[in-house]
Each structure stands twice: as structure tokens, then as C-alpha cells.
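Left out: one protein chain. Kept in place: all the others.
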Amino acid sequence: MDITRKASAGTVQSSDLMVFVEPASTLEVDIESTVKQQFEGLIRERVMANLARLGVSHGRLRISDRGALDYAIDARIETALRRAAVKMETSEVVP
Amino acid sequence: MESELKLRRSLLYVPGNMPSMLQNVSIFDADAVQLDLEDAVPLAEKDAARILVRKFLDGYTKRRQEVFVRINGLDTSYAEDDLREILPARPDGIRLPKADTPEVVEHLDTLLTEFEESHNVPLGHFKIIPSIETAYAVLHVFDVARASDRIVALAFGAEDYTASMEIQRTKGGEELFTARNHVLWAAKASGVQAIDSIFADVDDVEGLRRETELVKKLGFIGKSLVNPRQIEIVHDIFRPQQDEIDYALEVMEAISRARELGTGVISLRGRMVDAPVVKRAARMLKTAVSMGLVAEDAVDLSDEMIHGVL
Partner (left out) sequence: MVKNSLGRDIPETWCGRALEPYEDPFSRLPDLDRAPRRLKRHNPGDKKLLGSLREAIEAVGLKDGMTIATHHHLRNGDALLNQVVSEIDAMGIRDIGIASSSIHPVHAALIPFIKKGTITRFECGVNGLIAELVSKGQLKCPITVRSHGGRARSLVDGEVRVDVAFIAAPCCDPLGNMNGTEGPSACGSLGYAFTDAEYAHAVVAVTDNLVPYPAMPTSIPQHLVDFVVQVETLGDPSKIVSTTTRITRDPAGLQIARYAADVIDAAGLIKDGFSFQTGAGGTSLAVADNIKQKMAEKGVKGSFGCGGITGYFVEMLEQGFFRSLLDVQCFDLAAVASIGRNTAHQEISANLYANPFNRGAVVNQLDCVILGATEVDVDFNVNVNTESTGYLLHNTGGHCDTAAGAKLSVIVAPALRGRLPIVRERVTTVTTPGDTIDVIVTERGIAVNPRRPGLAEQLRAARLPVVDIHALHAEVCGITGTPRDVEFEDEIVALIEYRDGTIIDTVRRVAR
């Protein structure tokens, strides 16, 4: 439900991403990516779908992406949020 | 029975926390991959790696090879979390490190059975490859081999074994000779495959070649690998020779005639062709077919032909 503390996940390798999360009163998602020009829209969609799936409605997320595929984005967001002690609402797979 | 004939010449380790390697899995020609949550992953990233592997496997639906996951040792606090996370993604099996005792394997077997029962997975779906990698394990390997029906192969782990012996691993491998034979005896006596250890020096092609030739001679049917560049070399060494193929084809032809006549035993070139000879020939031909050395339709390698009436 809530991001209760700062956390991060991922690495700076190519095809990976870093996800930084921290508590905030609104939901903010900031995306930096080596393929921002081509994929910012898809990355944002994916991030939002993950947040919805995990029932996160507020917090600040910063993504620093190096061309990760969707599965890696899913994994790193989930890892960061679990580390931030989010209580999981569901475990359904993102479509 | 089926798994005894399964090709497992190359079991490639892929680090569990590296997307750049994981997403190449589908292009590797290895007979199996072992997605690694253990040694390749630092303690602080255990959670991240298991989630990454899970998400990767969820999407890797058209699998090109067998997929094993090397979980952390059952004596650690990570192993059960590993299983909880990755079993829903249906790997073919688990590579179990530090399989020192039958009890460790039985414990894993129980966990797998519980998961299968509660998740509607066919019982026995998840296979186990125990790692024999300590002096203690070598002494108990026969009991380990018989600890679960899920075991399809025993994998020797020379790096940890030499550490447990407080000796250096050498490229000649003299120090490993007896331990390798123990693993082989246990595997053969239990009807499972034997997989040799990794060869860590990726740039030493000749060293890998020599070691693979040695272990093939001893009776191993495959090796664990640390780099995809090693696949082709290992496959090349396990490539059947033409005279072996010719003889195996004769064996299959003889047994096919025998099956028609309704008898299980027949002689070829004055030697008796019985079940072990047929199995050996079939394994050889499966390898040959997979490498394009024998046409797929040139020989009947159905279980029925190999084992007789099922």
C-alpha cells in the first residue's frame, strides 16, 4: 500500500535499470532512459501498470533505465517496492 | 526412463541478477541452462535475483532448452524464499547445492511435492540435480542419488570439493580422480546421469577440451559450463564418431527385428544385444540426431522401441 521508507533496486548494467523509491504524498514517476526517445511512453505505461498491480498510489519513483526489457522493469520495480516495505495487494501478472 | 536418455551435455550457468545474460538464454545452444541464485548473486541481491529470474521465466514460454534454477543451499535462510518465488514460473528442475546428505534431498523433494500438490502441478514435474561438492557428499553420494525419484543426474562440483579438501584444483585433475569415480559409480548404480564440474578458465580452450575428453572417457555425459563460448567445444567432444553411429544403427536395426519377432534379446556380430546395449545405442543416436549427424527419420528412437513393450 504505502512506501514507508527509501529503497532502491537494480544495477547500472546495460539492459538493466535502477529504481529509486521514497515516500511522498502524491504519486510521482520520473524516467530517465538511454532509449527515452523511443520508449518513454512504453516504459511509463509499464511502471504505472506495476504500481496499479501492487496497489501503490503515492510515492516518488525515479527510474534510470539502460534499455531494460519489460520483465526486468517489472522485477526491479517489484524489488524496490518490496524493499520499501510495501504491502503487496495482489500478485497478478501485468498483462 | 525418459530422462536417462535426455541430452545433458552442456548445463550452462547464467547469473540470476544479470538481465543482459538472462535475456540471451533463448539463443544459447546449451542442452540446459542453470539460472543461478547462489554463488553468482551477492547476499544483498538475493531478493532481487529471484524476482528477476521469476519475471524472466514467466515470459520465456517457448523454451529452447531445459531450465534449472540453482537455489541457495537449504541450510541458508534464502532457499525457501527462492522456491516460493521461482516454482510458479515452472522451471524444469532445481540444481541443489551442497547436497551432502540424503536428508537434504528429501527435504527439497518434500517442498517440491507440497508445491505441486497445492498448485495443481503434475506430481514429479520438478526434477532435481544434486551438487556433489564436498568430501562428505562424495562419501554419501550413493545414498544421495537414491534419496528422491526426482533426481535425473548427479553433478560433481570440483571447486567447492577442492575447497573442502583444502587443496588446489589443477588443470590435470589428478586430485579429482577418485571423487569423480565415486560420483560416477553412484550415478550408474542408481540409473541417473553424471555431470562433471565447471571449467573456470574460459580462455583456455585446450584445457577445457582435455578435461572434457577425460571426463567423457570416465563416464560423464555432460559438463556444467560457465560461459556460452564453452558450449560448442563440449558438444564437439561429445559428438559421436562415425563408427559408433554405424554400430548403434546396426543395434537399433537388430532390436527392431527382435521386437518384430517378439523377442527382447538378439545377437549382433556374435555379441548379445540386450537392454543396456540398446539404451547405449539409443543415447548415442539421440545425440547424433540432435547434431544433424543422423537424419531424424532414419531410426526409430521411441521409448517403445528402446524399452520394448511399455
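As written, the chain order gives the labels A and B, with residue 1 at the start of each chain.
We take it that contacts are C-beta pairs under 8 Å (C-beta built on N, C-alpha and C of every residue); 3 or more make two chains touch, one makes a residue touch a chain.
It should be emphasised that the depicted structure is a prediction, and the values quoted were computed from it without experimental measurement.
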Exercise for review: Specify the residue from the set A:Arg53, A:Arg66 or A:Arg83 that touches the hidden chain.
Suggested key: A:Arg66
Practice item. Write down which of B:Phe28, B:Phe126, B:Phe199 or B:Phe238 is the residue touching the left-out chain. Key: B:Phe28
Point to revise | Touch criterion as defined above, residue of B:Glu232, B:Asp246, B:Asp274 or B:Glu304 at the omitted chain | key: B:Glu232
Practice item. May I ask you to list the residues on subunit A that touch the chain which is not drawn? Key: 14-15, 34-35, 37-42, 66-70
Check your understanding: Which residue numbers on subunit B touch the omitted chain?
Key -> 23-24, 26-29, 227-229, 232, 292
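What we mean here is this: only the chains that are shown with their structure count from here on.
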Check your understanding: Just how far, in Å, is the C-alpha centre of subunit B from the one of subunit A?
Key -> 37
**Study point:** In the complex, subunit B residues that touch subunit A
**Key:** 17-20, 23, 47-48, 51-52, 54-56, 58-59
Point to revise | Complex interface listing, subunit A residues touching subunit B | key: 9-11, 13-16, 68-72, 74-76, 78-79, 82-83, 93
